[in-house]
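Removed from the display is one protein chain of the complex; every other protein chain stays in position.
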Amino acid sequence: MAATATTTSAADAVPAHGGRRLVDTVLRARELSILGALVVLVVVTAAVNSSFLSEQGIKDIFLNASILALLAVGQTMVVITRNIDLSVGSVVGLVAFASGKFVLGHDRNVLLVLVLGMAIGAACGLVNGVLVSFFRVPALVVTLGTLYVIQGADYYWAHGQQINAADVPGSLLELGNGSVLGIPYLPLITVVVMLAVGYYLRSYPSGREFYAIGSNPDAARLAGLAIRRRVLTAYAGSGLLAGLAGVLWLARFGTVVADAAHGWELRVVAAVVVGGVAIVGGLGTVYGAALGALLLTTIGSVLVVLKVDSFWQDAISGLLLLLAISVDRLLGLRVTRALRRRNVRHGA
Amino acid sequence: MAPEAPVKTDPPPVAAPRRLARLVRWDVIVTALLIVVFTGGALGTPDFATTDNLSFALDDLCEIALIALPMTLLVVAAEVDLSVASVLGMSSALLGALWDAGWAIETIVPLLIVVGAVAGLVNGLLVTRLGLPSLAVTIGTLTLYRGLAYVVLGTKAVAQFPQNYADLATKTVPGTPIPYPFALFIVLAVITAVVLHATGAGRAIFATGAQEEAAFFAGIRVKRIKLLLFVVSGVVSAFAGVIYTLRYGSARADNGLGMELSVIAAVLLGGVDFDGGRGTLGGVVAGVLLIGLLRNLLMLRDVATEIQSIVTGLLLIVSVLTPRIVAAVRETRRHPRGTVSASS
Partner (left out) sequence: MLRRPMAAVALVAALALGAAACGGTTKDSAKDSGGGAATSGKKADPNAPLKKNLKLAFLPKQVNNPYETLVDNAGISGAREFSGQAKEVGPSDASASSQISYLNTLIQQQQDAILIAANDPNAVCGPLKQAMSRKIAVVTYDSDAAKECRDVFINQASSEQIGRSEIQVMSELVGGKGKIAILSATANATNQNTWIKFMKDELKKPAYAGLKLVKVAYGDDDDQKSFQQTQGLLRAYPDLKGIIAPTTVGIAAAARYISGSQYKGKVEVSGLGTPNQMRKFVKDGTVHKFELWDPQDLGYLAAYAAASLASGQITGAQGEKFKAGKLGERAIGVDGEVILGPPTVFDKDNIDNYHF
């Protein structure tokens, strides 16, 4: 059955401002609902164990969620265009190890390392993007293939080697663990990236085209949108952010073997979906995705503090995901119905 | 007839080149590759084509092979089930927990099949009743079921299963290098192939994947088909969990972790179109065997795991790229002015 996605805010064909405002309200409500869930979770846990909200505790939560949130922002760009990027986990692993080798024994400029990592990530992303946009191969297949290739290359290169925190220059470790004005660098970087990407997707016409492409690819093609360029950009962006995440992984953990972020791709997709980004594309924001990442990470910590068996973590995350997509679907249907009624009323 | 090649509107130029062009279908290529790998291995590596090694190689991929069957049907119907490995794990964990608690195997296994059916039912209902995309749903159930596996068995590993059943999972049919589970796979593969390519139900599945709305209006019960396919997927995954546990002699909650990607890789390698509506079961069987035998051969030749991973990834990309390139070439030959093709 055809994806009954809501008319996107991108194709400004619908003149009714009321329709746009309704969609906006619904979307914002979606992010607010995640925020609400987070607040409830935190309050309940803090009531049981006050150290949960200690300075250390809060810092830990944000630090833990930063890398996942960063990856979620990148994945959002791709998912909005009705694609997926399963290779992010292996890119993080490759870049983390590559950066580690690069800084081993030398005192490299932190910015240089970051640029190198992002370049490697972007290159991987471009490969994905070219295969998906130019050859029009299904994204799941391509990124599954590149997952295997990148992972294999990474393990082969790393074979049994380990980067020790002792050998990583202090400046890089400071990036991962230090703070400025009391706020740790890592979440700061993630928030800046999230705001930048979010602004681009929302306020630039080329950014809004991402939504158009995901919502109705045929219409987008007929409307003359530069689909290939946007999809390529989305993948390059996802790769670049994965590369950034790889360097930050090294900065935070210091000790890296070949399999950093192994298996994270499904976690990232889960975070993105819980955050309200529709997997069929066309809907969702990076803010929601980042909140989704924060929520999923917090659940893990909450369970530990409440002394619940951490085995329940996966089961609960899975349930949350199913709940999130069900709710989104029902909301989406309602919005469509409301918009249709509005169109009829306005005689469009 | 299963829809396999794009509809031709021009009159065919010459009969022979067209038949040759027909052969450039990915599933034929995969079968050819399989034969090449097998003969190359048999001739080049002394220990490869022995009964022992082959029976082991076949035993090793029997779970992936079994699960690939319903997965093929699902992908042809334009859906996907990523939760198969977690159902396998949940089944293994339950088997371990109940066995440890003293239940009889003869009671546990049918129960596990029911559990698998229920797991598939959940997937199917969410997809057909709520209209949710199967990718998102099965990522959710993948996490949920794996979580339940851990809740049931924790981090324990249960061993000491009865020898006669364990033998059933590892021994071969007397006189052949085919292990019993693989023999089961062959039987089921034949049944699936017949259903998919020679019955109305199979045609309905193709139609559902190719153009769901049209199929629906043509009177095909799209929702019921999909629901049934998800249930079958759950049942097969659960049974594969039993085989896996008996084969390795160890029931653990993390059994089969990550296997869903291998199954999908095998199905895609077999030439099944991920957008639905196209593919052959023969191709999938060849794909499964190709991946399994190639891995076995590479290990015998002491090729590092990492290289095996790279080879699998490259094969996967090439497998989907080739039909696109072939179609694009055919397209430009027919429309030399290079018009944009209608759909992706």
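Some observations on this one:
As written, the chains take the letters A and B, and residue 1 is the first residue of each chain.
The rule is short, and it goes like this: contacts are C-beta pairs under 8 Å (C-beta built on N, C-alpha and C of every residue); 3 or more make two chains touch, one makes a residue touch a chain.
What you see is a predicted model, and the numbers here were worked out from it, not measured in a lab.
Shown chains touched by the hidden chain across the complete assembly: A, B.
For the chain left out of this panel, the touching residue among A:F62, A:F102, A:Y155 or A:Y235 is A:Y155. In the complete complex, the hidden chain is touched by one of B:L82, B:L228, B:V267 or B:V284, namely B:L228. On the side of chain B, the interface with the absent chain consists of residues 47, 50, 52-53, 56, 60, 99-100, 102-107, 109-111, 113-114, 117, 121, 154-157, 159-166, 170, 224, 228, 231, 244, 248-250, 252, 254-255, 257-258, 295-296, 299-300, 302, 305-306, 309, using the contact rule stated above.
Seen across the whole complex, the unshown chain contacts chain A at 49, 51-52, 55-57, 60, 64, 155, 158-162, 164-166, 177, 253-262, 300-301, 304-305, 307, 310.
The rule we apply is simple: only the chains that are shown with their structure count from here on.
One inter-chain figure worth recording: chain A and chain B are separated by 29 Å, centre to centre, where each centre is the mean of the chain's CA atoms. By the touch criterion given at the top, residues 1-2, 84, 131, 135-138, 140-142, 144-156, 159, 217-218, 221, 263, 266, 269-270, 273, 279-280, 309, 311-319, 321-322, 325-326, 329-330 of chain A touch chain B in their complex. Note for the complex: chain B touches chain A at residues 80, 126, 130-133, 135-137, 139-148, 150-151, 154, 212-213, 216, 258, 261, 264-265, 268, 274-275, 304-314, 316-317, 320-321, 324-325, 340, 343-344.
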